[in-house]
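Of the protein chains in this complex, one is absent; all others appear in place.
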Amino acid sequence: MDPVLILLLALFGFMLIGSIVAVETRDLLSSVICLGAVGFGTSVAFLLLGAPDLAITQVVVEVLVLVVLVRVVITRKDETQATSRSTLGVGSVMLVLGVLVAVMFWMLAGAGDGRLKMRAFGDPLMNETVAAATAAPAGEPQIATTQAEPGSIGGAYLKHGLVGTAVSRGTGAANYVMGIVLDARGYDTLGEATVIFTAIIGAYAVLRRIGRQAHARDVADR
Amino acid sequence: MTLPMLPYLLALLLLVVGLYAIVAKRNVIKIIVGLAILDYAVNLILVLVGYRTTPGAAPMAPILTGGMANEPALVAGAVDPLPQALVLTSIVISLSVTALLVALGLRLYEKYGTFDTERMRNLRG
Amino acid sequence: MQGMSLIVKNITRLVAGFIAIFGVYTVFYGHVSPGGGFAGGVILAGALVLIVLAFGEEFSRKVLPHGVAQTSDALGAMSFLLVALFGYMAGGFFVNFLPRGEPCTLFSAGTIPISNLAIGVKVGAGLFGAFLALALFRRQSDGRSRSPIAGRPNRGGPNGEES
Partner (left out) sequence: MQKLLPLLVAIPLAGGFLVPILGRLTGTRRGAAVLPILMVAAVLVLSLALLAGPDETLVLWIGGWEFPIGISLLADGLTRYLLVIVAVVSLLALLFSMDYMRQYTSPSLYYGLFMLMLAGMNGVVLAGDLFNIFVFIEIAGIASYALVAFGTEADELEASLKYLTLGTVASTFILIGIAVVYNVTGQLNWAKVAEAIAAGGGPSMPLYVAAAFFLMGFGLKAAMVPFHAWLPDAHPSAPAPISAMLSGVLIKACGVYALARVVFSVFGGSEVFGWVLVALGGASMVVGVFLAVGQWDFKRLLAYHSISQMGYVVLALGAAAVMQARGTSEAVVALAIFGGLFHLANHAIFKSLLFLCSGSVEYATGTRQLKLLGGLGRKMPVTGACLRIAALSISGVPPLNGFWSKLIIVLALVLGGFYTLAVITVIVSFVTLLSFAKVQRYVLGGEPTAAVEQAREVPAAMCLASLALAVLCFASSLIILPAVKSRLVDPAVRVVQAGPPPRAKAPPRVVAAERPGAVAAQAAVPPARLERTSP
């Protein structure tokens, strides 16, 4: 068994406990700190899964969020403890959710007739190869002569992203993730930069001291 | 159910914990916590999708080190870089949402003197 | 927001520079090592946040006024968009118009380092600005008379007298 899997399951257990504590504790400061623990757990999980870029980003984001949240919580006295909604309502909602997740997981993992099925952990679709259909001679199922291509766009990216293909160029970035983020899918990243810009000017807008003012006509009338 | 599907199940459970916080708790900070847990869960699911087991070796990050000579090994063994690129975007988006949410929470605290959403029920859906 | 004790200030003085340098390194070497513009930008913002927390905001306002943060936020975003638009000169939106270079070196991967820089500036300035706005907010509202539960706002919508 993959040692990564064992470590990962242990980490997930820790994160689940941490998140339950974060949600259930009545003290807001403890809640925020537990959230930070779960966030750092996520970062370690990213590292285990071969994603150092994500691990770094998760850590720095988590630190910043934690600083802001802790400041927000400790500078504001909130005498009311975090309360829950009525047990019955929440219970029924959670029951429905639990059943839903169980059914979904069963549909994802177990059931099905073999086609288009969910790939297991550690065996992504890019492990499959498919033949380039153009060169396949008609009527012949064996197409060993044609070039094998990875079965997913991620695999294609690994294969052609850096150096390129006959028809396409590569990014030239040794860090494939950055190559995708800033070149091949740069448009997404433009969107991402816009999201954060939007949120920041949105925060400025929300935090304005005065939102409304008397408009010119009102002033003239009075 | 097979063991290799277990990480997905645990990530889904994390998702349920986040949803529980949003459904059950009546506090702005708890909503922030719940949304953050939701984001961790979905980011983990995406990275899990891209993971590739390399037999007898540690997982290989999709970063080329030591020149072009190592490139074939990387292509054969590295994890999928695409979900990582997606998660990078997703982390930034959740950070942005959190920033806006904190701003709203501060403003609401200023108006009501509490983070408890129970005490700020002017609106009825 | 007051500054913190002398010990914190001295340690901050020592550490903040290194954090900032690490942030800059992360931005510039994003295309060859883990990190990149976003992570580097957050690290830069983190260094500035540390300074604000240790020295108080009066000091930080001298170093980096709020308006500068806002403006460079927008300029960073705009220059990323411009990198994309310059691609039209080479054939289309987002075309990487600079030479690829040798992989694994600093000057490689065409426009990627430039984009990384733009995003680094944008994210660093933007998040720092947001932090300042969130941190300053309390000070402003302290001056205001605040009842524990504000009166039920006028559901009939805004009216001119309110402000």
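Note that the chains take the letters A, B and C in the order they are written out, and that residue 1 is the start of every chain.
By our rule, contacts are C-beta pairs under 8 Å (C-beta built on N, C-alpha and C of every residue); 3 or more make two chains touch, one makes a residue touch a chain.
It should be emphasised that the depicted structure is a prediction, and the values quoted were computed from it without experimental measurement.
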Shown chains touched by the chain that is not drawn here: A, B, C
Chain not shown: contacting residue from C:Ala77, C:Val121 or C:Leu134: C:Ala77
Of A:Gly18, A:Pro52 or A:Pro124, the one touching the omitted chain in the full complex: A:Pro124
Residues of subunit A in contact with the chain not shown: 104, 107-108, 111-119, 124-126, 128-134, 136, 141, 143-144, 146, 148-157, 160-161, 165, 167-169, 183-188, 190-192, 194-195, 197-199, 201-206, 208, 210-217, 221
For subunit B, the residues touching the chain missing from this view: 15, 19, 22, 28, 31, 35, 38-39, 42, 45-46, 49, 82-83, 86, 89-90, 93-94, 96-97, 100-101, 104-105, 107-108, 111-112, 117, 120, 122-123, 125
Residues of subunit C in contact with the chain not shown: 67, 70-71, 74-75, 77-78, 81, 84-85, 87-88, 91-96, 150, 153, 155-160
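The criterion applied here is as follows: only the chains that are shown with their structure count from here on.
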Result of counting contacting C-beta pairs for A-B and A-C, higher pair: A-B
Distance from the mean Cα position of subunit C to that of subunit A, given in whole angstrom: 22
Between subunit B and subunit A, distance of the C-alpha-averaged centres to the nearest whole Å: 4
Per-residue overlap in subunit B, given as positions that touch at least 2 other chains: 61, 63-65, 68, 88, 92, 99, 102-103, 106, 114, 119
Numbers and ranges of subunit C residues touching at least 2 other chains: 32-34, 36, 38, 103-104, 127, 130, 133-134, 137-138
List of subunit B residues in touch with subunit C within their complex: 61, 63-68, 88, 92, 99, 102-103, 106, 110-114, 119, 122
Contact footprint of subunit C on subunit A as seen in their complex: 52-53, 55-57, 60-61, 63-64, 67-68, 71-72, 75-76, 162, 169-175, 177-179, 181-183, 186-187, 189-190, 192-194, 196-197, 199-200, 203-204, 207, 209-215, 218
Complex contacts: residues of subunit C adjacent to subunit B: 32-34, 36, 38, 103-104, 127, 130, 133-134, 137-138, 141, 144, 146-150, 152-153, 155
